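Excluded from the complex is one protein chain; the other protein chains are retained at their positions.
Labels A and B are assigned to the chains in the order they are written; within every chain, residues are numbered from 1.
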Amino acid sequence: MKTAVLAVTLLGALTGVAQAQSTVQVYGSLDSGVIKRSGQSLSVGKRQANTLGLRGAEELGAGLRALFHLEIRYESDTGLLEYGGNGLQRPFLQGQSRVGLAGDFGTLRLGRGLTSFQEISMAFEPFHGIPSPSGFQSDMMVGGGYSSDPLGLPGNSATRFSNALFYSSPEFLGMQLNLTIGSREANGNAALVGRGSPLAPQYPANAQASANPFSIASTYKNGPIALMLAHERNAVEHEVTAIAAYLWISPETKLMASLSRQDQSHTRLAGQHTRAWVMGANHTLGARKFLMGYGQTHTDSLARVKQLSLGLEYSLSKRTFIYADLSNKKGAPALAPGAASSINHYSLGVHHAF
Amino acid sequence: MKTAVLAVTLLGALTGVAQAQSTVQVYGSLDSGVIKRSGQSLSVGKRQANTLGLRGAEELGAGLRALFHLEIRYESDTGLLEYGGNGLQRPFLQGQSRVGLAGDFGTLRLGRGLTSFQEISMAFEPFHGIPSPSGFQSDMMVGGGYSSDPLGLPGNSATRFSNALFYSSPEFLGMQLNLTIGSREANGNAALVGRGSPLAPQYPANAQASANPFSIASTYKNGPIALMLAHERNAVEHEVTAIAAYLWISPETKLMASLSRQDQSHTRLAGQHTRAWVMGANHTLGARKFLMGYGQTHTDSLARVKQLSLGLEYSLSKRTFIYADLSNKKGAPALAPGAASSINHYSLGVHHAF
Partner (left out) sequence: MKTAVLAVTLLGALTGVAQAQSTVQVYGSLDSGVIKRSGQSLSVGKRQANTLGLRGAEELGAGLRALFHLEIRYESDTGLLEYGGNGLQRPFLQGQSRVGLAGDFGTLRLGRGLTSFQEISMAFEPFHGIPSPSGFQSDMMVGGGYSSDPLGLPGNSATRFSNALFYSSPEFLGMQLNLTIGSREANGNAALVGRGSPLAPQYPANAQASANPFSIASTYKNGPIALMLAHERNAVEHEVTAIAAYLWISPETKLMASLSRQDQSHTRLAGQHTRAWVMGANHTLGARKFLMGYGQTHTDSLARVKQLSLGLEYSLSKRTFIYADLSNKKGAPALAPGAASSINHYSLGVHHAF
């Protein structure tokens, strides 16, 4: 993920121009591969979200820094801005758009980005935080259709808050606190029927949140061990509580596990509670990295959803690797009547960071 | 607004590559804050438009330069491309997209950007050219719903011409002339009923301009004093005439005022004429900058719209400041039946330029 540093500092130094030290970086990644899924023809697509971003930091003196991130997401196979699973285009800066200040007090930012829970939990996921079908983030580490942004614009991702304040504390004795609080303002959502009726939905179109959404993730790190405890409440008062841990048993091998509970009773009469767990391991052998994960989500009386994923990444450089994944998912809600309840997914591709 | 200079010139110099001198700059700004308005819950939003741009200039020899600007606008709180007040997304390069030549004859550019009047008048506005609710640009320095681009795509901004030629003369004895002329070509507008009827609108959907839109702004600068005289006619033959002045009474203190008249009789039977005036002051005290403004717009027999704004900017560096504004607006056309006719607006945020 290291990127093109625009030579601002350097230029300043060589030309003797006095100015606040500054770097603006253009960064991003491009992932493209061939994919074969049960019952579908061979396709070209991504394994990991494609990003194109700008980030910068400015030293303000006295330990204070201004910083920002602007991050576009796009589809490398069609050239479109990123699309959601429902076929709707996501925001231009789907990745994030945040600006703020960092100092002794920690980091305080405003804008849109991953919630504290969704961002921190990626370190406890065995496919470096990518979602299904290869990884487990966002739909297996939680379950039951939980979304961090249920009142977002149709098409929005399920892991971010818009209109939010993001705070990360400094680390203290290995402990850190991360907190996201969203405003209640309306964002052009589609109606959410919930416990209402189609004529009187619980959350009408363009509704305000019924309470301020928030997300807390606290971590503890000590040598090869890390723990996370997280709690999040979204704009329609669904709640997630999660615990996760990882352990480096050797410099090459990382084990990890997470467990979460969702309570969606605020808008549901059935399928209110979901439990989800994921276990995984990463093992590095020279240029090869093996990734393994298994997880289940279980919503009340519904069938368990089970996913097993195996991956291999072969590094051509620090910024480029080729990969091969195989994954099986059972019991996921069928996308079409009569669709198989067990789907195999194979992918082979290249990932390049710039 | 000084930005990351890509080290093209430098690279050329160091590597000895012979090439035309060139700089491409990535620049932009990110503004995010918390906002409280009468009758609304606390929200996260911007005070000033967020920009992300590329600009470049190439020395062509003999005093001639090629130059271009491409400028994206986005919403930092939601990651979307900039939205208009009507909830419609604006063009990708909402800021501007212009290319042209500069030399002894002045600067000649083609494309889309602020009209000469809208661009030049920003220097006479006490909140450095931002619109309501904090500032006065575009909806208080003019009034009566005047738009520079009434036949633009729905959602387009009200201060720009598309398909236009932009000319700025060199300065001569302190005087400068700025001129924008738009083509008459259609741009996918929605129907404008005007003096017609819904069945036979005066300007149907995707109509051509009935005359070439143009905008002239002439300025005179002499030491601490500047004057502007401007006239603009849009694509549906509405006209604005404006006069403005500023005066630096000390190196820390700038006073400014503007006065404008709009004639929208070409499409209106009532509310044809509007007068608008704004007075303001800026005062700098170390890292603090105080901004004050008051203005009124008056359209025929309608209630006067009055706005008072007070702002404080505290610079953390040349490129980063925090701000606090309070503003009151009275008499604006109610957004909803029964809405208060006096609205207070408070905002507190951070602005970062890169």
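In this section, contacts are C-beta pairs under 8 Å (C-beta built on N, C-alpha and C of every residue); 3 or more make two chains touch, one makes a residue touch a chain.
The structure displayed is predicted, hence computed values, not measured ones.
Residue B:96 is the one among B:96, B:159 or B:234 that touches the chain missing from this view.
Which of A:61, A:79 or A:286 touches the hidden chain is settled by the complete complex: it is A:79. The chain not shown here is touched by just one of A:108, A:175, A:229 or A:350, and that residue is A:350.
Contact with the undisplayed chain is limited, among B:66, B:247 or B:292, to B:66.
The missing chain, though absent from the display, is touched by one residue of B:188, B:224 or B:333; that residue is B:188.
Across the interface with the omitted chain, chain A contributes residues 2-7, 10, 26, 28, 30-34, 40-45, 50, 52, 74-81, 87, 316-320, 349-350, 352, 354. The set of chain B residues touching the chain not shown comprises 6-8, 10-11, 14, 19-20, 22-24, 26, 54, 56, 58, 60-61, 64, 66, 68, 70, 91-101, 110-112, 153, 162-165, 182-185, 187-188, 208.
Heads up, the rule we're going with is that only the chains that are shown with their structure count from here on.
Distance between chain centres (mean CA atoms), chain A to chain B: 37 Å.
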